[in-house]
Each structure stands twice: as C-alpha cells, then as structure tokens.
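Only one protein chain is missing; all other protein chains are in place.
Think of it as A and B in the order they're written, each chain with its own count starting at 1.
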Amino acid sequence: MEWFDTWGLSLIVFLPLVGALLLMLLPREQEESHKWVSLITTAIVLVLSVVAAANFDFGAAKSFQYEVNESWISAIGANYHVGIDGISLPLLVLSGFVTLLSVIYSWNHWEEPRNPRAFLALMLVLLTGMNGTFVALDLVLFFIFFELVLLPMYFMIGIWGDKSERELPVFGKTVSVRLYAAIKFFLFTLFGSAFMLLGFLALYFNSADSVAGRTFDIPALIARAPELTMLPVAGWIFAGLFLGFAVKVPMFPFHTWLPDAHTAAPTVGSVLLAAILLKLGSYGFIRIALPILPEQAKQWAPIIAILAVIGIIYGALACLAQSDMKRLIAFSSVGHMGFVMLGIATLTDVGINAAIIGMVAHGVITGLLFFLAGSMSHRYHTRDMARLGGNQSLMPMLGGILAFTAMASLGLPGLAGFWGEFMSLLGSYNPLEGLSIGLFRTAMVIGAVGTVLTAGYLLWMLQKVNLGEPKAEWDGHEFHDVDKFEMAAWVPLIVTIIAIGVYPKIVFGATTDAVQALVQTAFGG
Amino acid sequence: MTLVPVLVLAALLFSLGVYGLLARRNAVLVLLAIELMLNAVNINLIAFEAMIRDSLATGQVFAIFVITVAAAEVGIGLAIVLLIFRNRATANVDEFNLMKW
Partner (left out) sequence: MTNFLLAAAEEEVHEIVAGTGGFFGEYAWIMLVLPWIAVLGIIFFGKRMKYLGAEIAIAMLAFNTIWSTILFVLNITKGVVYEGAVVIAEIGSDLVFELGWVVDGLSIMMYFVVSFVGLVIFIYAVGYMEGDVRVTWFFAAFTIFAGSMLVLVGAPNLVQLIIGWEGVGLASYLLIGHYWEKKENSSAGMKAFYTNKVADVGLIIGAIMVGATLGTFRFSELSRAAVEHADDLALVAGMIGALLFFGAMGKSAQFPFHIWLPDAMAGPTPVSALMHAATMVTAGVYLMARTFPLYQNLAEDIRPWMVAIGAITLFAMGLLALVANDIKKVLAYSTVSQLGYMMTAVAAGGYTAGVFHLFTHAFFKALLFLGAGSVIHAVHSNNMSDMGGLRKVMPRTYWTFLIGSLALAGILPFAGFWSKDEILVTLGHEGYTAVMWIAIAGAFVTAFYMTRAVTLTFWGTYKGHGHPHESKPIMTVPLITLAVPAAIIGLLNIPGVEFGNTGNFTTWLGMREVVMGDHHASAPDWGMAAIGLGAAVLGILAGLALYARDRATQQERDEFEIPVLYPLLRRKYYMDDAALGLVWLIKAPFANAINWINDYIIDGMVNTVGFVTSGLAHLVYGGLDQRGIDLGFNAMAYGSGGSGERLRRLQTGQLQQYASVFVGAAVMFVIGFVLFR
C-alpha cells in the first residue's frame, strides 16, 4: 500500500474528473453505460475513501496523513499540498458516500430534460470539487476546489431545476424559479468568495518577511498564526474569510439563496447541496479561519454565536410558515447549520466536535429528507402540503421512512442528529475562557428553545403530509411505494443515522484528537 | 534650427487629422485622417530627436515603429472597410452600427 500513501488522495479527488471525461467520450444515446461508468467511478472513489479511513492512523489523527506536497505554481509559492486529518476524514467519506447514493437514486429518476450523460458528468465534477476542498492544504488549491463546486451546481439548478415561475414579493416581477435560484446561488457564493480570496491574498502577503518565503500553505500559515493574528489588518482578513464561509454555510442573514436553490434544484442537486456543499463553509471555518487567526476568532465568536442562534430560531419560524414541503426542509437547514455554527463559536473542543458531528448528521439526515421530498413530488407532482396528507396510508413504506427521518432531524436521542445539538449546547455552557459566559449561556437556552421549535415544525409537517385521510383528489390514483433503487439509496443512510446515533465514536474516534490539538494550538485551552 | 515652427506644423497637421476623424463620413477618409495624425506625431518625434541627439536615436526608431504600425493598421482598416462595403454597399461610418450593444 505504499502507493496509496502518495496517490490515494489524488485518486480520490481526480478519479471523478476522469470519469466525467469518459462520459463525454461515450455517445449520448448509451444511457446504460453512462450510468454504469458513473456508478463504478463513484463506487471506486467511496472504496478508496473507506480504504483511506481504514488505513488511517487514528492514534495520530491530529497530524495530516497521506500527505503530498509538490511544487505547483512556484512563482507564487502555491503547492499541490493535500492531506487529511481527523477533521476532514469523516467529511471526505461522507461526500463519496452521498454521491454514490445519489447516482444510485438517479438510476431511474431523471428530471426533464433528461440527458443523463451531462447530469452525471456534472455530478462527478461536483464530487471532485467537494473531495478536493476537503483534502486541500493550500489556500489556492482550496479556493479552486471551493469555486469548482459552483459550476456544476449552477447548471444542475439552471437546467434540471423547477420549471415553474414565481412572482417576487415587492418587485412584482415574474421570474423563472430555476434561473432565478441558479443565478442567486452563484452570485451569492461568488460574492462571498471574492472577499475570501482577498483574505487569502492578504494572508499570503503577510506569510513571510521576505518575498521568497511567502506561501499559501495552510499548515505553514497555522504555524505562523501568532504573528498573523497580531497584524493590524487581521480583523479585515477574518472579516473576508467570514463572509466567504458564512455565505456558504449559510448563516443568517446570508441564507436567502438557500431556500430558493434547494426548492428549485433537482432532487439529487438538493441532496448534494444540503449534504456536502453547506459543509464546505463550516469546514472552512474550522480548517482555515480559526487556527490561522485565533485572536480574531475570539473577537468574532460572540457575533457568530448571536447570528447562529438567530439562525436557529429564525429558521424554525420560517419553516412553520411554509406550505411547500421542500422549502420547509430547506429552511430547516438554516436552523441545523445554526447549531453547527454555535458549536464552532464556542471555540472549545466540545463545541467544534459538536460542529463536525452536526455536519455529518445533517448531511445524512437532510440528504435523506430531500431524497424523500423528491420522491414524493415525483409521485404526487406537487409539493404543496395542503394537498398532501394520508401519505402513510397511500405509501406505508415511504411514509415510515419519512417519519423516521423527521424524527432524526428533530434531534431524537439515539439517532445521529441528537449529538450535534446536545453537544453544541454543552459547549456553549462552558465556552472558551475569555468569551462572555452570560452571552453563551443565553445562546444555549435560546438554542434549547430552538430544539422545541424544530420539533414543532417537523411534527407539523408529518401531520400534514403523512397522517390523516388522503385528499379526495388522489382517489383512484395508483401510487407505487418505494422502488428498489430508492431502497438501495436510502437504506444505507438510515443505517448510518442509527449507527452514528448509537455509537457516535464512529465520528468522534477520528475527530476528537484532531480537534483537541487544534484548540490547544490555537487557543491554548 | 528652432523647434517651434516644426512643432506648429505638426500641431496643424494633427488638428487636421482630428477634424478629418470627427467630421468626415467616408471610412477611407477617416483612415487617411488617422494617418495624418500619426504622421504629425512622427514629425514631433524626429524634431525632438534632432534637438536632443540621443545616442540611441530613440526618436527615429520610434518613428519607424509608428510607420510600421500605421501600415499594418491601414491594411487591416482598409480590409474591414472593404468587407463592410461589400456587405452593405456603403462606406459611410454613420451607418456602421455593428458595435452597438
């Protein structure tokens, strides 16, 4: 396995790109072979990620493994530097996992205008971008992968998205839902990442005293954190990074692209968007913003915490006002990512651990919820909850899985969602020394109230969609319950939700040491 | 030799060129006007060179550069005009609106 240590991560990142090229070479008509090529590619990528996890030295989870550091653009000191530690490992496996399931689900679920070749190719490019972001240890590399994910998602939403039109409030303009959402998504993220890039450049120019020593290398920048964080411009740099990551997370008030993008995106697009793309932002906070600029992180932590709890309450309230099932699930992401950000804002090992398991749990749970919402609108041709109802008796299996997932999403203990919520509240009870205890404990209480509201909207959704008698308009309709492709895509997610819920060490086994080391170096606590 | 009369000549020539550029409607004449302006610049270059007597003869070298570029520019310009004339049967710049948004 010598070769794996050096080539493993590069394979995980670039194999999907090779698969995408291969798809482009195949004639457009051969849909079966397109499916198989992408299935095999994603399967290999997942297997490689699992192999990477299996060979991972958990005793040394805090140091980067499978590291490759080759000179790339020597003129600006950018290197091809990749590697994973305990923080990125779970997310890397998660992205391969969810993408594989998305391919399986896609097998016979195609949104108009079909064209599986292009859709699958975009999915593979997306996988490259996501995996690349999680393994990149160089700011330029990170930025490239971070931006790479925009493109496929833009096209997925813009081409395969919701075909209807809607009227914008106040402006009164009628817009095509999918185009509006796609452009909004793209511009929002680009807006944030422009500031993030400025931050990266500022870090670069201050990364060494002499021009020759300047670098984009993340570990090198972390090593230099004590000097960097004392810079007069450090506050501005952090602000830039904050904007870039906060838009991606998304944190209140930068969240408005999210419901539109989720509602408009095709099912698989929503799944990947919720499961992986949102994590790029919070991952960026943990990987880049906190360790490189610890002092600024301390100054910004109260702001992040306040925005996070606003997000929790706000997301839950907005959910209660929805009539569109998919939009409700989309807004639930705002709340859940609020818990993740609250965990990060505590700047403690417990809180950051909470954020990571929250990210993984939100990935599998909300991913599954979007799968379900997609399958339901596929069958009913509507997402309007007022017209749904009695789903449990029309399709018992689908209804059962929906109920299970909603329970997981509201943070039922024993399922994956609980740990993230509980631990981020636990973390905010005792935030990092020097942070305002009063503020964080208030945040804890508000967050706990948020869990109640979360339960409220999910139960309400279940009652509207699943329970009661079916509406008269569905009389005489034949509904076929969960088919085998859906089963194959969902069962692994269900098993993961239970497994993480019962034995969260699956995640914490990798992360705890790494997080502790991170907090230790950055904040000495 | 005094510099002023030469500079006045060049300025007059340049102004003629500007007038032609802005006022003529025929594309060929516009191109000629541009040539006038370029040549006015050339005169200036040579005149200053003659006064300063730079050891590298920068002024003359630049003048030759300008002449070369002008030749190429006129070549491309006339080709464009010719093509437009063929397509639209006019060489009147007012009627060229291809660059409009």
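We take it that a residue touches a chain if its C-beta (ideal position, glycine included) is under 8 Å from a C-beta of that chain, and two chains touch if they have at least 3 such contacts.
The structure displayed is predicted, hence computed values, not measured ones.
Enquirer: In the complete complex, the chain left out here touches which of the visible ones?
Expert: Every shown chain touched by the left-out chain: A, B.
Enquirer: Given the contact definition stated above, which residue among A:L151, A:V177 or A:A448 touches the chain not shown here?
Expert: A:A448
Enquirer: From the list A:F422, A:W490 or A:F523, pick the residue that touches the absent chain.
Expert: Checking each option in A:F422, A:W490 or A:F523, the one touching the absent chain turns out to be A:F422.
Enquirer: Go through subunit A and note every residue touching the omitted chain.
Expert: Against the left-out chain, subunit A lists 168-171, 173, 184, 187-188, 253, 256, 314, 317-322, 348-350, 352-354, 390, 392-393, 407, 412-414, 418-419, 422-423, 425-426, 429-430, 444-445, 448-449, 451-453, 455-456, 459-460, 463, 466-469, 498-499, 502-505, 508, 512, 515-516, 519.
Enquirer: Since one chain isn't shown, list which residues of subunit B touch it in the complete complex.
Expert: Touch set of subunit B with respect to the missing chain: 18, 21-22, 30, 93-94, 96-101.
The working rule: only the chains that are shown with their structure count from here on.
Enquirer: Provide the C-alpha centroid distance between subunit A and subunit B, rounded to the nearest whole angstrom.
Expert: Their C-alpha centroids are separated by 60 Å.
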